[in-house]
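Removed from the display is one protein chain of the complex; every other protein chain stays in position.
Now for chain A:
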Amino acid sequence: MEQSIKPAPPTAAPPDPVLAELLQSVVDTALAIFGAEASSILLLDTAADEMVFEAVSGQGQDFLVGSRFPGGRGIAGWVAASGEPMVVDDLRDNPSFDRSLAQSTGYVPNALMAAPLVHGERILGVLEVLDPSPGARSALSELDVLALFARQAAVALQVLLPRAPEPISADTRTRDELRRLLSEARDLLGE
């Protein structure tokens, strides 16, 4: 499957610093928790039918943010379209795994976890974790942890993303959502 990554256009608007910091903290934390090689947040640009790297931690951190690739394809495309998380292994032996895309990111993973960034019925994008360390993975529960991070990112996006159609008015709901997230995080961490 031929795919290519387009670098960020030089005219792109400067990112909201608070949003950028929040999303960066999500990918940094995901990277640390999973002992991964890379973690990224991809946002869906439905008008252009593309996905955009919005935050990256680890491999590709220096050059991927703002890059775009065609939506609807590959694992990130499936996750964005279906609204379901996905975990795959043994990719490096797989000659057809979005190789052109993976190579243009400068890193070809062997394992990949991806969860949708969902708010209500809207899918905003995808959170990816590349090559989580085997010790940090615990089978199915890893999907729960990843989904939790994805929800944090989605709530952050909902509050701060200028493109989101229902922005700040959702204050109470958002606060409730954050409270739920915190309580679920405690559950997952066994506190």
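Please note the rule applied: contacts are C-beta pairs under 8 Å (C-beta built on N, C-alpha and C of every residue); 3 or more make two chains touch, one makes a residue touch a chain; residues count from 1.
Heads up, the rule we're going with is that contacts and distances are computed from a predicted model.
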{"item": "Chain not present in the shown complex, as UniProt names it (candidates \"3-oxoacid CoA-transferase subunit A\", \"S8 family serine peptidase\", \"Cytochrome bo(3) ubiquinol oxidase subunit 4\" or \"Carbohydrate ABC transporter membrane protein 1, CUT1 family\")", "value": "\"S8 family serine peptidase\""}
{"item": "Residue, one of A:21, A:45 or A:144, that touches the chain absent here", "value": "A:144"}
{"item": "Among A:63, A:78 or A:107, the residue in touch with the chain that has been omitted", "value": "A:78"}
{"item": "Hidden partner chain, residues of chain A it touches", "value": "1, 49, 71-75, 77-78, 80-91, 93-97, 115, 118, 121, 123, 139-140, 143-144, 147"}
